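Each chain you see keeps its place in the complex, though not every chain is here.
All chains are identified by letter, namely A and B, in their written order; residue positions are counted from 1 within each chain.
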C-alpha cells in the first residue's frame, strides 16, 4: 500500500505549528489500517461457527473501526487546529484500541484474524499515545 | 422526522444495565441531528462569498460531524458494554460540540446556517454531558 499520508501532509500550504509530523503521519496510517482490520475482523467473527462467543469481540471491533475512522479524519485536518479536540479524540481512540486489542487477544490463539486485528489495535494504541505525548 | 432511536432501544433483547435510557435516546438523537447540521453548515459556508473568513468554521464543522457520527454509533450498541469507551467518546463529542458551537456562534449574526448549527451543537454538547453524568 503506497501511503499518501506523508505526501498530503507535506503539501499542506499553511503553518503546521510545532506538531511532530512523523508521529502524526504514523498515527493517521495506524488509524486507517486499524479501522479496516477491525471491520474485517468483525466480519470474520460473524462467519465463525462459535460466533456466539465472539459477540463482545464483534461489538468492540465495530466501535474501534468507527472511532479510528473519525480520528484519522480529524488528524488529517490542520486548518484552525485545536489541540484539545485532537487530544480528546486521541484519548478515546487509544482507549478503544486497547479494549479491542485485549478482547481480540483473548481469541488470538483460536482465530488468526483476531490475532492480526489485536496487533493492529495495539500498534494503533501506541501511535495514539505517542502522538498524545507529543501534543504537549 | 420519526425517531426510531427509542423503538430500537426498547427492542434490545438483553440487559441494558443501569443506564438512563431517556438520556441515552436523547443523546443519540442529538448526535445524529448535530452531525447532519454540521455537514450542511460546512457546505453552506463553502457557498458564502466570504468563505475565507469561515475556514476554521468549516473545519470544526467537519470534525464535529465525524465525531458525532462515531458517537451515535457507539451509543447505539449495548452488547459487551464498556463504560470507559462510552465515556471517552462522549467526552470527545462534548468537547468538539462546544468548540463548534463557539465557532459557529461567532458567525451566527451574519449566517443563519451558523446560528442553527450552533444551536444543534450546544444541544448535543448538553446531551453528551448529561449522559456522561448519568454513566456514574
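The rule is simple: a residue touches a chain if its C-beta (ideal position, glycine included) is under 8 Å from a C-beta of that chain, and two chains touch if they have at least 3 such contacts.
What you see is a predicted model; the values in this text were computed from it and never measured.
A.B. asks: Copy number of the whole complex, given 2 identical chains are placed, is what?
C.D. replies: In total, this homomeric complex is made of 4 copies.
We take it that only the chains that are shown with their structure count from here on.
A.B. asks: How many angstrom lie between the centres of subunit A and subunit B, each centre taken as the mean Cα position?
C.D. replies: 21
A.B. asks: Quick check on the complex: what are the subunit B residues that touch subunit A?
C.D. replies: 55-60, 62-63, 66-67, 69-70, 73-74, 77, 79-80, 82, 84-85, 88-89, 91-92, 95-96, 99, 103
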